[in-house]
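Removed: one protein chain of the complex. Kept in place: all other protein chains.
On to subunit A.
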Amino acid sequence: MNRKHKGTSLLLAASLVLLSACGSGGGSANGGVSPSASSAAGGEAPGKKVKLVFWNTSYPTIDENDKTKKKEDFYIYKAIARYEAAHPNVTIDIQDIPDGANAMTKFQTAGIANNGPDVTNLWSGNYTMDLKSFIQPLNSYLQPSDIEAMTGWNAVTENFADTGTIYGIPDGSDGTIGILYNKKLFAAAGVDPEQNPPSNYAEFADMLKKLKASGVTPIGTGEDGDFVYFLDYWFAQMVGTSGINDIVNGKLNFHGEKLLEVMKSYLQLYKDGYVKTDQHETQFYNGKVALIFGGFNLINDAHAALGDDLGMIKIPNFSDAALVKDGGIGGTGADFVVSKSSGHPEEAVKFILFLVSKEEQIARFKDGYGKLLNLKNVDAAQFTQNPLVIRQQQWASEPSTIFWPDNIYPSELSDYIGSLNSLVIKSQLDAGDFLTKLDQKRDEILAQK
């Protein structure tokens, strides 16, 4: 009996150990080293080792065309090696994680479990602000000279203000979304958009008609109808930047005369058979569609596929009544953030400032990274001969470039718009109903705030 009793006690003790192990297993997301553990190992004291976990969502670490390429040959690994050489006490543990909405999800769940990374990249604006409970405010770690050197701070500051709590460090610029087109296909249709750029919807539709008549599909878009790249611009230019803010705050509705007209015209492009939504980028690179909407991020791939046949113009204004003309969507769409669970916020900020420093931004730009520089007083023309890239940098600095509206909408609303827009372009949802549903969703989000 005594042996039985001992056995039971042992079993009980083992189960308690097991449960306590389950409870403290939060560090797995950091490759087995939780921030608190790394904090204990490092600390801020000079001479002590510091390990920073960096969740990489944007720097390429795989070459689709050359799978044998070693990790050490990619820009970010070289940059980390440079940083570690200059800071012998700091080790950067880079971990690739999925980008976009998945990155937000992972960051949020890690934040709840208090085992987030030290540094990661997120989409800027409200995508970042929606996660501010898990993000370290950075004002106390930044010098005025840091802020002065770069653009895009509104996108990482609370309420998009010029001053206030800063939750991230702007990561480059996406340039301005325009139209990338195939010069050969346009010439075959007798259209020269450089000489005679369409200035409103009617002229744009006329151009597409000629392209279709020449036997080519005029436009390629994503399955969601390129709401973020294309339609959002027409929305934003018709109501203006302040109008977008009013929509977000419930002072203005999506469902109004102006935006309904935009929606109907936009849908007409689909009804007239001008748009293909299947693998649009590939189709464009293969010369199957005449134009796609895109910015700096697509120029390298498009240029590799089309060479000198690649052209670029701005998206035409929707109408003469537009409040913002001859612009486009773009700006600093991403940022670096420091997680609240980081044990080394100061070191993390230093590492970020290194990545966005003038030297490193130029280095990654030359390496072909998909972002333009967001440095003041630095001209991209010094580092590239590609006229399209130079033009992108010029466009990005023009006041007519409107900051990504989907980064201004609450992230839940942006997700909802994208999912519903795919119904609209397949004529499964009426344009008016679509706008009404957006208003309802916006009201619902405001009511739940």
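The rule is short, and it goes like this: contacts are C-beta pairs under 8 Å (C-beta built on N, C-alpha and C of every residue); 3 or more make two chains touch, one makes a residue touch a chain; residues count from 1.
Convention: contacts and distances are computed from a predicted model.
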Which of "Na+/H+ antiporter subunit A", "Anti-sigma factor antagonist", "Acetolactate synthase small subunit" or "Sugar ABC transporter permease" matches, in UniProt, the chain that is not displayed: "Sugar ABC transporter permease"
Residue of A:71, A:251 or A:426 touching the missing chain in the full complex: A:426
Full-complex contact with the absent chain, from A:136, A:173, A:317 or A:411: A:411
Chain not shown, touching residues in subunit A: 1, 4-5, 8-9, 11-12, 14-16, 18-19, 22-23, 101, 104-105, 108-109, 111-112, 130-131, 133-134, 223, 277-279, 411-412, 415, 419-420, 422-423, 426, 428-429, 440, 444, 447-449
